[in-house]
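Accompanying notes for the structure given below.
One protein chain is absent from this view; the other protein chains keep their places.
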Amino acid sequence: MSEQVAGLSLSLRGVSAGYGSIEVLHGIDLEVEAGQVAALLGPNGAGKSTALRVLSGRMAATEGQVAIGGEVVRKPVSERLVRRGLCCIPEGRGVFANLTVDEHMWMWTYRGGVDRARLREDVFSRFPELGTRHKQLAGSLSGGERQMLSMSRALCPGIKALLCDELSMGLAPKVVSELFEFVRELAARGVTVLVVEQFAHTALSVASTAAVLVEGRIRLRGTPSEIEAEIGRAYLGEASTVARGA
Amino acid sequence: MTENQRGGPVLTVEGVGLRYGGLVALRGVDMTVHRGHVDGLIGPNGAGKTSLFNVITGLTRPTEGQVFLEGHDITRHSPTRRARLGIARTFQRLELFSSLTVRENVQVAEEAPRGVGRRGAQSAEALVTEQLERTGLISVASARVDTLPTGTARIVELARALATEPRVLLLDEPASGLDPQETMALARVVESLAAEGLAVLLVEHDVDLVMRTCSTLTVLDRGRVIASGAPDAVQKMAIVQEAYLGSVADDANGNGDGTDAPAESAASNEAGR
Partner (left out) sequence: MHFFLVYLVSGIVAGAIYAVTASGLVVTYNTSGVFNFAHGAIGMMAAFAYWALRVPLGWPMIPSVVVVVFVAAPLAGALIERGLIRHLFGAPVASTIGVTLGLMLALVGVATILWNPGDYRAIPTFFSPTKDVSIFGVSVLYNQLVILAAAASVAVGLRLVFYKLRAGVAMRSVVDDPELLALTGASPRRTAQRGWMIGCSLAAAAGVLLATQVTLNITTLTLLVVSAYAAAIFGRLRSVPLTFVGALVLGEIYSFSQSTYIPQWFINDTQLDKTAPMIVLFIALLFLPQGRLRTAGQVPAMRMPVASLRTSVVGGVVLMAGALVISAFLSQSNLLYASEGVALAIVMLSLVLLTGYAGQISGCQLAFAGLGAFAMGKVLGGASPLGLVAAFVLAAAAGALVALPAIRLQGLYLALATLAFGAAMDYAFFESPNSFGYGGSLLVGRARFFGNNFASNRSFLVLVAAIFAVCSIAVLAIRRSRFGRRLVALNDSPAACVTLGIGIGRTKLIVFALSAGLAGLGGALYGGVSGQVSAGDFPVLLSLTLLLLATVWGIRSTSGVLLAGFAFVLLPLIPHVSSLIYLATGLGAITISRNPEGILGETITRISVLTTRLAGRNQPQNPIAFEAVSNSTEAAPAGHRAPIEPAVTIEPAVTIEPAVTIEPRAPGA
């Protein structure tokens, strides 16, 4: 599968969001151009997952504006955004523990315009491990295999933007690099990618631009090399890097 | 932060391991919480902090190792029993009694049965008032807790935990959802508690809070303790940096991704100096 797609741009402007009386995001700005690969980094609790939930339509922003592919999202409904071409891979292995790998392929067709047999072919050729285990329950797969299954949804035709939430969580480095290789392939086809990661270095290896979210605010922004030096400080406080800067 | 005379160990975790099915959540964890100190437990998400917390509070039984409270083995004790022996905790997601006022929340705790008698000769009323004054809550004592801002609510939970006169206080991400001012207020309260001789275990992501209040930091990564010591020192350790920031470089089991390795080690060398 190597058709080029016109990636969707992603935009958060002045977005605040929270749960109940707790505000987690305080007026953040985030722009990812069509076809770009961006990383959203930050320590745990910073609000990265919340930002993804707002982008994927699972949660409404209390302030600010969300736009996907240039169109402003007025009322967040994940199903509609999925039809527009957004694919969000949630945190913690987005799979259904009691369904088989094959059944997952079937569920992926809910996107609309997806041929089930063709999708199976594409997924199993890209991830042979899933092919050999196609009758297995997702709950019995290893962590890496589950993450592959979760991400296989990105191979559906018509996916123009990919949001990944902590895909490296709990996985061995080798598996992580394989998955990021997959992300690179998607990006090469023009899919816009936003990876959310706690582990900065892994994400920075694929991204061309990054932002660091700390306590609900964007603290750093720039290319990987630009923010590399500062990032330790953003995570672990003042004394962790020798370089003093802004 | 000066190096105080170390208080005696109150809570000790020895060689604790935890396995769920085929997954290893904790491996050979040793940790001690000392009287009069705030000891911090940090680590990236997924490192095992919550599992360790649950083992200490009794919600989960470890597959190996032991937990000691002032020398007594409490590994097999139920959470209720541990509470009565003097382990108090707060919750990451506020667990206040929302139908009750601030005073009533503290009262419920104060009236709870416990293994050891009450210290001091004060009446229950007086003790509750003392708790409220000590934590700065006396002005909101009659307010229903669900009308309070998160910062104040967290302190109510703290006051409630303290009302059981615990031996050790476990704080589960108390700064979650707090702004810098509220975090400062919380830090002040926590410090004063330690100064009065309480043993505090702080599990937290908020770096400022941790650096400010803790005398030691234990760092957990993938279920193992990878570092332990004074906060300044731990903060600078390369291994800690890598745990948080991630590394695609070689480690004991994995094969590194060759293309990334050079850039990686340069960055971590610089950061770890």
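Here the chain labels run A and B in written order, and each chain numbers its own residues starting at 1.
Here is the rule we use: a residue touches a chain if its C-beta (ideal position, glycine included) is under 8 Å from a C-beta of that chain, and two chains touch if they have at least 3 such contacts.
In this text the structure is predicted, and so the values were computed from the model without any measurement.
**Q** Per the definition of touch given earlier, which of B:G40, B:G151 or B:P174 contacts the omitted chain?
**A** Touching the chain that is not displayed is residue B:G151.
**Q** Have a look at B:L137, B:L201, B:V219 or B:A243 and name the one touching the chain we're not showing.
**A** Going through B:L137, B:L201, B:V219 or B:A243 one by one, B:L137 is the residue touching the chain not shown.
**Q** Where does subunit A touch the missing chain, residue by residue?
**A** Here the touching residues of subunit A are 16, 18-23, 53, 56, 58-59, 62, 78-79, 82-83, 88, 90, 92-99, 103, 106-112, 143, 153, 169-170.
**Q** By the contact criterion defined above, which parts of subunit B meet the unshown chain? Give residue numbers in ascending order.
**A** 20-21, 23-26, 45-51, 57, 79-81, 83-84, 88-89, 91, 93-100, 104, 107-109, 111-115, 136-137, 139-140, 142-153, 155, 160-161, 164, 177, 179, 181-182, 184-185, 188, 220, 222-223
We adopt the following convention: only the chains that are shown with their structure count from here on.
**Q** In the complex of these two chains, what residues of subunit A are touching subunit B?
**A** Residues 21-22, 24, 43-45, 166, 168-170, 172-174, 176-177, 197-203, 205, 215, 228-229, 231-232, 235-237, 239-243.
**Q** Touching residues of subunit B toward subunit A in the complex: what are they?
**A** 44-46, 149-150, 173, 176-177, 205-208, 211, 222, 232, 235-236, 240-241, 244-249, 251, 253-257, 260, 263-264, 267, 270-271, 273
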